[in-house]
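Removed from the display is one protein chain of the complex; every other protein chain stays in position.
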Amino acid sequence: MTYHRLAAPALAAALAAAAADASAQEIRFMCYSDGNECEVYDDILDRFEEENEGVTVAVDTVPYQAILENLPVQLAAGTGPDMAKVTDLGGLSDHYLDLAPHVDRAYWEENFDRTLGWYRGDRDPEGIFGMHSQLTITGPFVNATLFEEAGVEMPGSEATWEDWAEATRAVTEATEADFPMAMDRSGHRIAGPAISYGAQLFDEEGNPTLSDEGFEAYVAKFVEWHEDGTMPRDVWGGAGGSTTVDAAQEFINGELVFYYSGSWNTGRMEEQIGDFFDWQVVGSPCGPEGVCTGMPGGSGIVGFEQTDHPEVVAAIIDFLAQEEVYAEATARTLNIPAHAAVAEAGVEYEGVSEPASDALNAWARQVPQISPVAYDYQGYTNNRAMFNVTVERVSQAVVGELSVEEAMRRMEEDLDAAMAEVGAE
Amino acid sequence: MARIVDMLTATRGKGGRLHWTDWVSYGYLCFGLLLMFGPVVWLVLSSFKTPNELDRFPPRFLPYVQETVEVEGFDDPLLVYTATAGELEGQRVALTRRAGSRAEVVVPDDPENRIRLQMKELEARERVAFTTSNYTELFERFTFFRYLFNSTFITVMATAIMLLVNSMAAFALSKFEFRGRTTVLLLVIATLMIPQTVVLVPLYLLVTQMGLYNSLWGVIIPGAATPTGVFLLRQYMVTIPDEILDAARMDKASEWKIYWRIILPLSAPAIAVLAILAIMWRWNDFLWPLIVLSENENFTLQIALFSFQGEFQTDWPNLLAMTVLTLLPISCVFMFLQKYIATGIASTGGK
């Protein structure tokens, strides 16, 4: 087994070091679930515990809110856990444990090449700071049955956002569906389409910006679609601040033709739509210039420098990164692999129907289409701030509190203010 | 206008017959019953629904599940529909396959004979059924009783400490003349103004510095330091006549004895009010325990409740079931204390 060969020396050293300190080998793993992730990791890590006597990994399942809001404060105060499943990959990078001294660099670089950079932030460009456990891609779900009923042909893979808007409006008119299109209320979701419309997000010097022409062009379209009823106001108008709102329920009930969300919803669609109608995953629509990208994203497992047992934490993460373990976790949690070898071999998802399996593989096929801008954006340390600013201000434009121009101006100002504070450190 | 007022103030008509104003009063109360209780009933019923039933529109009052039937030749049970058109009209059929709007069904007794229909021509057959799996899953999924214990421990300890400390302070502030009394009282009122939400970060750092991080006491002690109790109890104790105290002092009773033999029993109604308020606050507290407690063994019910909220998805069926479970103990406490609350608030508020 590959695992034994790779991790055993590291762990042996760890155990030897810890033998002097006979007491604690307990590792706290702060985890959150979108479905069953924590249960699956708990189960898989039981095997790690069996193989490494004296080590216990306690999985603390917390609300996602705790990961997002409390964990950073806990880390700053020095009271964080040993390891965690996080989503603000770049933002917390200062606290990550560098796994490089403890793991096989070649193996990691070969398999996590695309995602290792997301964890580095401003730190050592050679460091290995986290394992991307769940790759997500934003993109649309389409209700194929409604298209069939309406007798409208579904736009192809080169179709633009305009084409989809037109087609879905036609479907809505011909059927009982209520809404042509909807997109999750999230700064991350809207980034993909904005990049397709030409948003660069960073200027020549690499400084972040939210108000280039491409971004504004998409926001203007987006607001227009809310005004003419192509998109329901319920979603982006449904909350304030940076709260995420989805439209999954509408899609599941067959009221929505085109739902721009992401790969993480596949399991839910499979479970809840069942036989009610046919649904499909299609590629992200294109912008006027032929860029058709979604946003990559997801969560990863990291260790923290504060831990008393860096070797053990590294060994655990390395264990989870081994091909067969990673493949098992991916299959059981219905995720898309970020591990190159696992992705190449394909994942046999456990206990899912044909449409869901097709959908998951359709997501995986979209990975190569992702624009480099989207990768950079996902890996940028302060992208959370940018997502939040986007969602707050665009929402205000959608509900009519601000005009599109005002919203764009405010976005830039908010971003500048945030950058100034971050720079003031 | 006068009539409305008349209705609100008049007492019941003579001779046992109900005056029309009584009818209006009962109407108002029944409307209130519907408005105040209806949503809670809806919550409880929803917690017995399947995920699909929860997402359904229009929603239905009672939980339903679709009938299934075992048909020979199929591994899984099939969903049962009633055909609404074609030769099978009115018959009970099982769905075998579906593609787009077309469906293939069989009559359960005759599994060989596949019949093609439009999906529109089928109507699901359903029956009322309470899904208990939302609840049973909770017990499988995590150590429910551990969380229950933690929540109970925090609530009981915080309430006890708060009652003791606050009643002592209220006694001092209401029955002694000393320099600085007004200052202390003003500071108490001033803290009443500042919600915990706005001091989360400094409070967190303090608690961490004191080594209370990830300990139940880190939730209990800051929780006990609320000014409302001092304020409420003091307002009540002021009304206790000084003569009773003086008589006791004549008998050489110590101040401590006066406090716990005279003041406490006489303040029982106000203490009951404070008790229910404190129990409610600590039991429902979420934000603070979430920050202070980091390990599973110390989690409370409220933290467990919200761990059903992920980044993208919320597990509604389990979350609703958990909500109902957390509501049960506090409702029981309320039923037990409600007599005292009525008299308690009655005697505190007005003074």
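Going in written order, the chains are labelled A and B, and every chain counts its residues from 1.
Heads up, the rule we're going with is that a contact is a pair of C-beta atoms (placed from the backbone, for glycine too) under 8 Å apart; a residue touches a chain by one contact, two chains touch by 3 or more.
Going forward, contacts and distances are computed from a predicted model.
When the listed names "Hydrogenase 4 subunit B", "Carbohydrate ABC transporter membrane protein 1, CUT1 family", "Thioredoxin family protein" or "MoxR-like ATPase" are checked against UniProt, the chain not shown comes out as "Carbohydrate ABC transporter membrane protein 1, CUT1 family".
Contact with the undisplayed chain is limited, among B:107, B:129, B:184 or B:266, to B:184. Touching the chain that is not shown, out of A:36, A:280 or A:388: A:388 (per the contact rule at the top). Which of A:159, A:239, A:340 or A:367 touches the hidden chain is settled by the complete complex: it is A:239.
The set of subunit A residues touching the chain not shown comprises 68-69, 72-73, 76-77, 88, 91, 178, 232-234, 237-243, 245, 249-250, 253, 382, 384-385, 387-388, 392, 395-396, 398-402, 406, 410, 418, 421-422, 424-425. Mapped onto subunit B, the footprint of the missing chain covers residues 1-2, 5-6, 8-12, 22, 25-26, 28-29, 32-33, 35-37, 39-40, 42-43, 46, 55, 57-59, 164-166, 168-169, 171-173, 176-178, 181, 184, 187-195, 197-203, 205-207, 210, 221-222, 224-227, 230, 254-257, 259-260, 280, 283-284, 286-287, 302, 306, 323, 326-327, 330-331, 334-335, 338-339, 341-342, 345-351.
Here is the rule we go by: only the chains that are shown with their structure count from here on.
Taken in their complex, subunit A has these residues touching subunit B: 28, 30, 32-35, 39, 58-66, 70, 73-74, 77-79, 81, 87, 144-145, 148-149, 244, 246, 249, 252-253, 255, 262, 264-265, 268, 271-272, 274-275, 277-278, 299.
Subunit B meets subunit A in the complex at residues 51-52, 55-57, 79, 95, 98-101, 141-142, 201, 204-205, 208, 213-214, 290-291, 294-296, 299, 303, 306-313, 315.
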